[in-house]
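Written below as structure tokens is the structure these notes are about.
Of the protein chains in this complex, one is absent; all others appear in place.
By letter and in written order, the chains are A, B and C; residue numbering begins at 1 in each of them.
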Amino acid sequence: MDGLSEARKGIAPRGALEARNTDTVEFAAATPEAEQPFKELGLTEDEYAKIRQILGRRPTAAELALYSVMWSEHCSYKSSKVHLRNLAPRGAQTDKLLAGIGANAGVVDIGQGYAVTFKIESHNHPSFVEPHQGAATGVGGIVRDILAMGARPVAVMDALRFGPADAHDTARVLPGVVSGISFYGNCLGLPNIGGELSFDPCYAGNPLVNALCVGVMRHADLKAAVASGLGNKVVLFGSRTGPDGVGGASVLASSTFAGDAEDGSVGSGGAAAKRPSVQVGDPFMEKLLIECCLELFAGDLVEGIQDLGAAGVACATTELAAGGGAQVGMRVDLDLVPLRDPSLTPAEILMSESQERMMAIVTPGKAGEFAAVCAKWDVEATVIGEVTGDGVLTMTWRGGTVVSIPPETAADGPVYSRPLARPAAQDELAADGPAMPRPGDGAPLRQALLALLGSADLADKAWVTQQYDAIVRGNTVLAMPEDGGLLRVDEDTHLGIALATDGNGRYCRLDPYLGTQLALAEAYRNVAMTGARPMAVTNCLNFGSPEDPGVMWQLAEAVRGLADGCATLGIPVTGGNVSLYNQTGQMAIHPTPVIGVLGVHDDVRRRVSAGFGANEATIIVLGETRDELGGSAWAHVAHGHLGGIPPAVDLAAEQRLAGLIAVAAAAGLLASAHDLSDGGLAIALAESCLRGGNGCSIDLDDVSPQAFTALFSESAGRAVVTVRPEQAAEFAALAHSHGVPAAAIGTVTGDSLQVNGQFDIPLDELAAVWQGTLPALFG
Amino acid sequence: MTFPGSLDDQDAARAVRYAGAEPVALWHADRDLRGVDAVILPGGFSYGDYLRCGAIARFSPVMGSLVPAARAGLPVLGICNGFQILCEAHLLPGALTRNAALRFIHRDVRLDVVNAGTAWTSGYAAGQSLTVPLKSGEGAYAASPETLDELERTGRVVVRYAPAAPNGSARDIAGICSAEGNIVGLMPHPEHAIDPLTGPSADGLGFFTSIVSAFAGAGAAR
Amino acid sequence: MARVIVDVMLKSEIHDPQGEAVLSASHRLGFGNVTGVRQGKRFELDIDGPAGDAALARAEELARELLANPVIEEFSLSFVE
Partner (left out) sequence: MARVIVDVMLKSEIHDPQGEAVLSASHRLGFGNVTGVRQGKRFELDIDGPAGDAALARAEELARELLANPVIEEFSLSFVE
């Protein structure tokens, strides 16, 4: 039995309704006792009762479908909303915001008349079921979000987490996910400029596939997802509507996979039980949609626009109508929706998640021009309804009224304050610091470095990133494996934007508040390393089941950490996405907020790379190194250990470091800059050597008295930079005036990573270890 | 030239500008070549490349004008998807097939200029080494052994991967030309190597300056 | 030696952008009477041993495990002389 019939069984009306009459509003009013499959659609008794109360009757099958998807966790944020409110930017955080949380994606003023919009979104569950298409459509969805703001999408990023690198199922999921992102993003002509790749057993049944898109527009181009203007036309354009992913949003992303998908194998147990009809991406159509929309925007032909994502037509119509205000309603004729499968019922039309569709509000006078632009791009466009002044969303089908609701009641959805409780085990975890034996000096340290460098988390990601076009559009100044991606926005003024995403599930497991701030700090630092000034934040909150009070505590702590962190840094959260129910049976993933930071670069010609490029340059470690190994890569790789407390966060120090790098980069003082994060100084040095093709000779004494701590501690707020000898004094003075501790530890030289008094590793050996891991695992 | 699904068209236009000429946008649905001196078919995924790369673009209305013009001597450069379209349109022999590893490859490659006598490579010296990006999933050049022999014998291999093709291309061929040398197709992207700020080098600019100076020298344009 | 053909097609409810692209290209080329196109894969397998039920069973196993993605595709088997 395939997933489609599963999903349809839940929706029930199909066969049943064909036999009866259409379930119209009149029929529903006349048959109050008719049984409805609200549970199968993921609604609770209370929610169902609430719908009946709102409508003063039982909902029709179409209305029930509409409410069920709109009130799903995925669309309504019903469990997270009370916490997300804390993220609303305040005071100085709002200075540069042109649109904030609540819009499809937040919009930031970057100066010179330009605005930037960016957002990160999850496609975790679909990517486990069908990795290639799941990941591909994840990219497609976030790109349409950005497009709906009126911006031209200019780049994507992908943050990925999988089960153990050598697990059987990872060999199915990872290559599929990467090929899906590659297929879709490359075909769309959007450069992929960075992301993340990491592995942990907690993600075995729940890989995380988070995709980010960034778009650029002029201030005047900003569009709103609002229906307005009595008599204006509602136009559905793009792909036809088929049975794709019917029930996907509500069923799949709002509950855990049943059964024990321990090996995670599809076809047995877990995923198969709730497999919906899979959405297949058509990136070519999306490319046409992008160009078509941008031409429509340029011609001022749309009054309001919304992308169709999860919950498709149901979501676009209700949100557009609700966005228009209390008086605004909408009348839609579902017979006019162009279908790929003519047998779809109204409920299925509303729930379909067919990809590559948009909905626009167009004045009657411009409808002709609108159609002409769509025809030029071979994009099918159909008027399916119009804006009314009665405050009601009305839908008809085959002569009957199948939906008649106040749209805001569906758009707003319920809000739950779910119970939360700090798990008792947190204290044990915190007490269980990494107290195991540490390598002393020389050979054991060398061995530890190579083991870390060759571990799947820290190894060269080229096997993945070589499948991504990072340079299409010709504005990519920095991309992976650099700390942050950097894009040129204006060829004449050299204005640019930088982006990085970071998250560390291990830190967050130990302390979700600190862990989230560490992720924020790392993304902030990575953006700063390019020479850019961090300006805004997006986030994707990947957590387990909200019905688990421990998970809710993690979520609340993470959001609190993010809100406090952004307030301290003075930058706003402009949007994001929440993905819950990431767990297999009772096993939740590590709490994994993924934080994206956007920065502005005043002159991309002054960009800074991570590689040791300049021979004889002085190598300087910035920031303070403490003995901080809780949740570290060393504890994980060398001992499979997770415990203790994560490194301390000092956001003021991060700000000072970022400020120093920006000023030094603008002054041309930096030959390279690379932040320190997973694996500490050891890994940063190895990466800078390999990236630049130059070796180095260093002393650790001024970093920390213990060589091990100097090499592997993961203290935050640090970076390793190189400065030409003749500029070293100037830089030292600058660092001092910024209040950033700076220790000169050696020089760029030779073709080995040489730590004086400890060890010497030829670059060839480093390269072989670093580059060999992923190809050995994935072919 | 922009087909539905062309992606590197703006990059090709930028490269033309960098070379000192004026880019003119051509649209697949117009038969009109607008009196241009030379045509670049850019990279991308025309029509999604769903059937075979370049297979559907070949039937675009503009190709009805381009094919005879190219046969009559109009200089044409096909980059990546443009190369695939030229092969599908039989303006160049052979075909581009799946990369040997069956994955999309994006990386910088080294090319040796084999033929510096074409309209698009006259600014280079034979044997010169270039570093430019390659980014394609179906970049492995394939042709019958007779065709390959013929191409080599008549100097129609324009650029070669050095030291070896990363994608399984026959005889490490990265680009070829027509018998007259006016039509050149290659898989790597010279338009993405025109400025060290955004590419690995400026080595690719020579393709564009070659053609511009050919016209400047002949007094034929600008 | 047996030669078994495995045809793998997307399930009918699954969107097939490739087939659609071919369909619209056919129309542009003047093949107006082509009303539908689905694009799938064809595998020709050479299997050691006689052409018979055993070979077919083996091929079916392979198709199920490797050649077709059961989430979105279905397959059929046939012999070729």
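Here is the rule we use: contacts are C-beta pairs under 8 Å (C-beta built on N, C-alpha and C of every residue); 3 or more make two chains touch, one makes a residue touch a chain.
All values derive from a computational prediction rather than experimental measurement.
Trainee: Which of the displayed chains are touched by the chain that has been omitted?
Mentor: Within the full complex, the chain not displayed touches B, C.
Trainee: Tell me which residue among B:95, B:162, B:202 or B:216 touches the hidden chain in the full complex.
Mentor: Considering all chains, including the one not shown, the answer is B:95.
Trainee: Considering the entire assembly, which residues of chain C contact the chain that has been omitted?
Mentor: Against the missing chain, chain C presents residues 1, 7-9, 19, 22, 25-26, 29, 31, 33-49, 58, 61-62, 65-67.
Trainee: With the missing chain put back, which residues of chain B would touch it? List them for me.
Mentor: For chain B, the residues touching the absent chain are 51-52, 55-56, 59, 87-88, 93-95, 97-102, 140, 142-144, 168.
The rule is short, and it goes like this: only the chains that are shown with their structure count from here on.
Trainee: Can you compute the centre-to-centre distance for chain A and chain B, using the mean CA position of each chain? Integer Å is fine.
Mentor: 36
Trainee: Give me the residues of chain C that touch two or more other chains.
Mentor: As it turns out, chain C has residues touching two or more other chains at 17, 21.
Trainee: Provide the list of chain A residues touching at least two other chains, using ranges where the numbers run on.
Mentor: Each of 282, 284-285, 378 in chain A touches at least two other chains.
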